[in-house]
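Every protein chain except one is present and positioned as in the full complex.
Labels run A, B and C following the written order; every chain starts at residue 1.
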Amino acid sequence: MSIRLLALIPVAAAISLALSAAVDAVALPLFLDTTGTILATALAGPGVGIATGVVTSAVNTLRNPTFWPFVVVQIIVALYAWVAARAGLFRSFRTAVPAGLGLGVIASLTSTPISYFVFGCTTTGGIALTTALGRALGLPPVGACFFGSFVSDFGDKAVTFALVTSVLRALPRRTAARFPWALRAIGAA
Amino acid sequence: MIPVLRLDGVSFSYGSVPALADVSFDIAPGERVALLGRNGAGKSTVVRLIAGLQRPDEGTVWVGDWDTRDCAPEELARRVGSLFQHADQQLFASSVRDDVSFGPRALGVGEREVERRTDDALEDLDLTPHAAHHPYDLPPALRKLAALAGVLALEPALLVLDEPTIGLDRALRARVTRGLLERSAAGAALLVITHDLTFAAETLERGLVLDRGTLACDEPLAALLGDATRLEPFGLEPPPVAALSAALDLPGRPVRAAEAARELARVARGRPAP
Amino acid sequence: MLALALVLTLTPGAGSSPGWRPGLVVLRTALLTAAPFWVFLLVLHDVTTTVAIGLRITTMVASFVWLVAALEPARLVEAMVAAGWSASLAYLFGATLSAVPVLKARAQRIVEAQRARGLSARGGIAARLRALRALALPLVLSALHEVDERALALETRGLVPGIRRTPLAPPPDTPVERAARWALLLACLFALFRRVM
Partner (left out) sequence: MRSLTLEGVSFWYPATDSPALRNVSLHVARGEIVALVGALGAGASTLLLVAADLAPRVTGGRLTGSAARHDRSGIVLPTPWTQASGMAFSVWDEVAFGPANLGWPTHEIARQVDRAIEQLELAPLASRDPVTLSGGELQRVIIAAILAMDPGLVLLDEPAAELDSDGARTLWRLIRRLAKDGKAVLLATSTLDALPEVADRVVWLEDGAIRAVGPPDLLADVAACDAGLGTSVATVWRTSGLPGPYPLTVAHALRRWR
């Protein structure tokens, strides 16, 4: 691996973690904790993306131990982002936002079994509350669990994809040219 | 006349660590003030208090007739333009022009006025040729200048600048001096934190020195900069032009290069050729 | 769990013994972290499931909380190097840990700077999404811009692929600890085997 990609991974992982802390400032119910994973994938391919996801989860785990099983979600996000980047979906918001919504579905499909079988669907306060709401609406336990993850993931992943698209569009060409896949992701090569 | 800024017995501490103790001073419209002192003397805290990012523990910070306690930072932005350290990290638009117009647009001043303020700010710092460039394609020094232009474009009554010349070479520092003098002539007051005494001498007229959280000096900058023994306890030494004036005992002890050159020529004419 | 056991096995002595009193602190933190799970479990499930899953979560939380309490990042990184892991891998972990507070502080500065330029984070969803853009873009752009400089810096400071780095003050590792770690890993594997069969 080139030294530049080695340097990219911690930066991308730290971007995820810093953003999910900073998002409080605008009072929106978002995580943004896959931003770095998606961005690293779009810039440098799936290997770098997966490494970013794993490092993000590992460091997050030091803060909250229940995050570790969700490393699987980070890996799936990286793979999905890779497919989206190859298909050029980051070139405009019109394609990026639906792609993000699609990821929302896939991410909640991945996190539901983990959440359900490991934690009885009690992962974090927010998701647990929406799950309880699902139960109150008469959904069966697994369905309520999916509902809970889905409500929180759906918007988050759409915003994350839109944010990554903004970044790729705002990235100066000279910076983009330094990463192997960036120009392709923005449709410049 | 109401001062643009008045600190009235201001004290502030970070938890149990005191940062400022009973600091008072006024700044009048158009006045150009240097805030000097060692690292950790409390200078950056003053900036944060004026920008409304911190509230004083005791005393009051008045920006015009507004008590900063009652104002959010985004409201104070109508009167105070603040340049923080590492300001180049706040740029995000795809062109310098777009980034500079972000502030006035956020204040909601109307599109034509946004355009005018943006043009003026770029012009004042000679950035017009770079207006269409991506900020991150510029060398770091020009990026820093672009951030300063973004603050000028707010056209505030008071500019508070934290180390505006770090990383700038002499030519760019001269641009900053020129731009700030123009703003001051138009009535804006300046409060500038700087380690760069040559820049301070060229640009500013009054010197405040903070020493461990208290105001140790408040006097004309020229007198202070020419006096090595007074500067020494604050870890400062006279800038070269002031040192030259003192060494040659030039009349009036000028601290600005142009004035020193004029005095030097005048005195030399009255002397036999060496 | 298995992955954790593996990491502990392959990196000798990363943890220092937390002692008796810190042990109590760890236990209290673990119980406090696990408590909300119990509440939500009770809301969502019957009592048997609550107890089964609750105990599982508590065990998991407790072991991680213990790990975090006992683990100094610097020691882990050095232990990884001492155990023959590649310095690059240790770098990924260590650099992320230290970049997080740096970028968090920068995010805070950006929020303040944009507010001082008149940005208001109040208003409807659209206004707040625009505010998010003005906060997140500078953070991400400036961080990405620095990747190049970080690469140059790593190169100048000798962290290049394939180096043989000298571990700095690696934590001591005794044969007993080594044996205990392997035994724990075997126990994990055995438990896993029984579950699967």
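To be clear about the criterion, contacts are C-beta pairs under 8 Å (C-beta built on N, C-alpha and C of every residue); 3 or more make two chains touch, one makes a residue touch a chain.
Model, not experiment: these values are computed from the prediction.
Asker: Taking the complete complex into account, tell me which visible chains touch the one left out.
Answerer: By the stated touch criterion, the chain not on view contacts A, B, C.
Asker: In the full complex, which of C:L27, C:I125 or C:L152 touches the chain missing from this view?
Answerer: Counting the whole complex, the residue in contact with the absent chain is C:L152.
Asker: State which residues belonging to chain B touch the missing partner chain.
Answerer: Chain B touches the missing chain through residues 38-40, 85, 139-142, 166-172, 174, 195, 197-198, 235-237, 239-241, 243-244, 247-248, 257-258, 260-262, 264-265, 268, 274.
Asker: Provide the residue numbers of chain C that touch the chain removed from this figure.
Answerer: Interface with the chain not displayed, on the chain C side: 72-74, 77, 87, 90-91, 94-99, 101-102, 146, 148-160, 163-168.
Asker: Tell me where the left-out chain touches chain A, residue by residue.
Answerer: 3-4, 10, 173-174, 177-178
In the analysis below, only the chains that are shown with their structure count from here on.
Asker: At what distance in angstrom does the C-alpha mean of chain B lie from that of chain A?
Answerer: Those two chain centres are 42 Å apart.
Asker: Approximately how many whole Å separate the CA-defined centres of chain A and chain C?
Answerer: For chain A versus chain C, the centre distance works out to 18 Å.
Asker: Which positions in chain A are in touch with at least two other chains?
Answerer: 170, 175
Asker: Identify all positions of chain B at which a residue touches two or more other chains, and write them in rising order.
Answerer: Only 92, 136 qualify.
Asker: Going by the contact rule set out above, which residues of chain A touch chain C in the complex?
Answerer: 1-4, 6-11, 13-15, 17-19, 21-23, 25-28, 30, 32, 35, 39, 43, 51, 55-56, 58-59, 61-62, 64-66, 68, 118-122, 125, 128, 131-132, 135, 141, 144, 159, 163, 166-167, 170-171, 175, 178
Asker: Can you list the residues on chain C that touch chain B in the complex?
Answerer: 106, 109-110, 112-120, 133-134, 137-139, 141-142, 145
Asker: Once bound in the complex, which stretches of chain B touch chain A?
Answerer: 92-94, 134, 136-137
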